[in-house]
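Removed: one protein chain of the complex. Kept in place: all other protein chains.
Entry: chain A
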Amino acid sequence: MDLHNLNPSSLKSRFTTRFLRALTEINARKPIASSSSPREIFQRYRRIKDAADTSMAYSVRSRRTWSKATLWRLRTPSHRRRLASFGRRSSLNKTRTTTTASHRGAVVVQITSRGGGLGVQLEELRELVPGGEAMDLCNLLDETAHYIKCLTTQVQVMRTIANLYSLE
């Protein structure tokens, strides 16, 4: 992958810039003495992973449910998140049952009549895509496509950077 001819307005370019900046900050923070202890490595791994996910979520042009959910997850401390999702989930269950009865009833019938069992995969997908539990079917499929596109870009860039750092 050629990083020297990046289109400056592409998703890949925006992500690379942000992520490299974050990596520099993380690198600057490391203590001189114990930079190779397993605990240090694990902490840095967490920071790098969060920086990568955050950088990608910030780099998307159109604000997506999954990108907003990612940023919210990484910026909100866990105790506040648990309270928020409790309220969200109980109201969500109410909406789900009512919409199933009205317009989504038609869709559900078609999908299950086509050989059933899509419910399991959809539940799996909702857990994998950030914010997936709150999306209706159309949005879920649409967001999944965009999420996959961004994830592959993220992996490409991270791999290239790691290869470059590995050069001696």
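In this text, contacts are C-beta pairs under 8 Å (C-beta built on N, C-alpha and C of every residue); 3 or more make two chains touch, one makes a residue touch a chain; residues count from 1.
The rule is short, and it goes like this: contacts and distances are computed from a predicted model.
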Chain left out of the displayed complex - its UniProt protein name, from "Transcription factor PRE5", "Electron transfer flavoprotein subunit beta", "Protein cornichon homolog 4" or "SWI/SNF complex subunit SWI3B": "Transcription factor PRE5"
Positions on chain A contacted by the hidden chain, ascending: 3-4, 16-17, 20, 23-24, 26-27, 30, 35-36, 40-42, 44-46, 48-49, 52-53, 102-103, 106-107, 109-111, 114-115, 117-118, 121-122, 124-125, 128-129, 137-138, 141-142, 144-145, 147-149, 151-152, 154-155, 158-159, 161-162, 164-166
